[in-house]
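Please read through the structure below; I'll follow up with questions.
With one protein chain withheld, the remaining protein chains of the complex are depicted in position.
Letters A and B name the chains as they come in the text, with residue numbers starting at 1 for each one.
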Amino acid sequence: MTVIGETTAAVSSTGPEHVAATQLRRRNAWRAYEIVLWLVAIALIFMLPSKALLLTEIAILALFAVSLDLVLGYAGIVSLGHGAFFGLGAYVAGLFAMHFFPEPVTGLLVAGLVSGLLGFVTSFLVLRGSDLTRLMTTLGIALMLAELANQMAWLTGGADGLSGFTVGPILGLFEFDLWGRTGYIYSLVVLFLATWAARRIVNSPFGLSLKAVQGNRVRAAMVGVPAKSRIVVIYTIAAVYAGFAGALLTQTTSFVSPDVLAFHRSADVLLVLVLGGVGYLYGGIIGAIIFTLLRDWFSVITPQYWMFWIGLVLVIIVMVGRENITRWHTFLPAPIQRALARAANWRPGPKIGGGQ
Amino acid sequence: MLTILFDGIAYGMLLFIIAVGLAITLGLMNFINLAHGAFAMAGGYITVVLMNRYGVSFYLCLPIAFLAMAVVGVVLERTLYRRLYSASHLDQVLFSVGLVFMSVAAVQYFMGGQQQLIHLPPELSGRTEIFGIGVGRYRLFITIVCAVLVVALQLALTKTRFGSQLRAAVDDGRVARGLGINVSTVFALTFAAGSGLAGLGGAMGAEILGLDPNFPLKFMVYFLIVVTVGGTSTITGPFLAALLLGIADVAGKYYVPEIGAFVIYAVMVIMLVLRPHGLFAREGGR
Partner (left out) sequence: MITRRMLIAAAGLAASALAGAPTFAQETVKVGLIVPMTGPFASTGRQVEAGARTYMAMHGDTVAGKKIELILRDDAGTADQTRRIAQELVVNDGVSVLAGFGLTPLALAVAPVIGQAKIPAIITSAATSSITEQSDYYVRSSFTLPQAAVPVATWATENDIKRVVTLVSDYGPGIDAETWFTKEFTAKGGEIVEAVRVPLQNPDFAPYLQRVRDADPDAIFVFLPSGVGSLFMKQFADRGLADAGIKLIATGDVTDDDILNDMGKPALGAITGQHYSTAHDSPENKAYVEAYKAAYPDMRPNFMSVGGYDAMHLVYAALEKTGGDATGDALIEAMKGLSWTSPRGPVSIDPETREIIQNIYMREVKEVDGELYNVEFATYEAVKDPAKTSDQ
């Protein structure tokens, strides 16, 4: 968003390649709000120890939403079946802990790998067709997986879910505790690393070419961006991420229920992402915070009818306009806006100076 | 054997009645309305309340459900939906999912979470033998109603003035407006018809599909399958798709009950991969 202004400033004596490289580096630099967000997330370990479980849930949902953002925000694919990868990751992590090795980090990687494989295979199915076709294809795949998990009771425990496995200490050092603090720290570290990697990806030349593909596929192809392979790659990466999120859920709860593959997972994560804003990675994280807090809050006041309020929030968001929600600050008085813009553009000193 | 075929046809017909409204909004107006099942559910609940609390006859309930939902449809179209015709598909999905959530919770609040049951008039329950095949009377009734609907809709779309106005409005709204067609009214009426049909389908489906607050979520997939597989540009497409789906589903469950639930999803994904624009796509349609 703020890049355009800088580009002109950066056109200095050197050639266009240098300009592009500088621009990418600028994009890649950490913004103030990002740093604040992560610091707060860490501080919460100590400030709100009693809410560690809720925080864990937020972190997992955030990772899942970041994954969907890669698909929706950077590849422009509307998916109603993203839960397929989440659920697969959850099951793989559970089965791996049960039959092979209880150490969670290994399980996490394996789960991500398997989900990624499914993402790679199915990515070819979403290359064609309209929004509606993609919606239905992704939904269909998720539903098939859910049915499969239900049918293969000998492996997955069927509708009763997968239980009776224990998740070992992380790296053999940190045991999961009843208060959920280890679980939160673990999830947060994974979320952080994943977001960090995702930032690198979307701010690389590859990420920019994705934006081009999303903007206009034909035009992107004309300038030499192979649209299909770009979509395959990002879809696969997103599937890996969703697999991670699913595995985290399994490992922090040491249980897999068949509803990890249910439709509402896919719908929820879409809602989460939209709440936070599509296409800048942090939308998923912010959305996850808002959504989980809202749901927790509503379900304490009206345990039976929170769905109504969530629905109302959705309708209002669409009616007001999604872009207006994420650009709420444009409604603020001009001086505050300027101050905010300065704050958003502010970066830790050494990074700017150390550009070369 | 023939009984199974008939059951499949009746099931497909029922799916069609509910989904045809969606085919209209989605196919003709290019609006992804996932809340379609909510309209059907509302029609079903209207029938339940009228029949069980006020003793209204079932036959009278069907047109009432149709009209009531058509009115609701117009109101919603005028106030909310029309603003989203030009919005992105993502917005439409979010908006209609929001409506679904609200309707589910609202119904739960007013009617409770349990299954709602209606009592059909005696002449519609039980079975009759026709040419030696045992046929459920209610299923026969559904089939007849559906057949009449298909013919009526097809005629309305192709032979009436309104039908051609609608097709013109869909193909190019600006030109249609230039020709003096009141596009906005045409869309509102079409949306009303779609919602009304959903209400009618919900009223008729309550007996076979059941009716509880989660109806819109449970059956959303089925309706969408009918429309996407059938293609969104004709009435006959979804009709044939619904029949196919009904027969495949019922036969699949009869002959291979182990994988019964699996069949339709697999069929759908394969169809979509092979024919991304549906079985009977119109050339150049959008």
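Convention: contacts are C-beta pairs under 8 Å (C-beta built on N, C-alpha and C of every residue); 3 or more make two chains touch, one makes a residue touch a chain.
Everything numeric here is computed off the predicted structure, so don't read it as measured data.
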Partner chains on view for the chain not depicted: A, B
Residue among A:Thr182, A:Thr236 or A:Ser266 that touches the chain left out of view: A:Thr182
Option touching the unshown chain, where B:Ser88, B:Gln154, B:Asn214 or B:Thr236 are the choices: B:Asn214
Chain B, residues in touch with the chain not shown (by the definition above): 3-4, 7, 11, 52, 105, 108, 112-117, 119, 125-127, 134, 136, 138-139, 207-210, 212-214, 218-219, 222, 249-254, 257-258, 260-261
Where the unshown chain meets chain A, residue by residue: 38-39, 42, 45-46, 49-51, 53-54, 57, 147, 150, 153, 158-161, 163-164, 166, 174-175, 177-182, 185-186, 188-189, 192-193, 249, 253-255, 257-260, 262, 299, 303-307
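Just so we're on the same page, only the chains that are shown with their structure count from here on.
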Inter-centroid spacing, chain B versus chain A (mean Cα positions, whole Å): 35
Parts of chain A lying in touch with chain B, wherever the complex brings them together: 72, 78, 80, 125, 128-133, 135-137, 139-141, 143-144, 147-148, 151, 263-264, 267, 270-271, 274, 278, 304-315, 317-319, 322
List of chain B residues in touch with chain A within their complex: 26, 32, 80, 83-84, 87, 89-91, 93-95, 97-106, 108-109, 217, 221, 224-225, 228, 232, 258-259, 261-262, 265-266, 268-269, 272-273, 276-277, 286
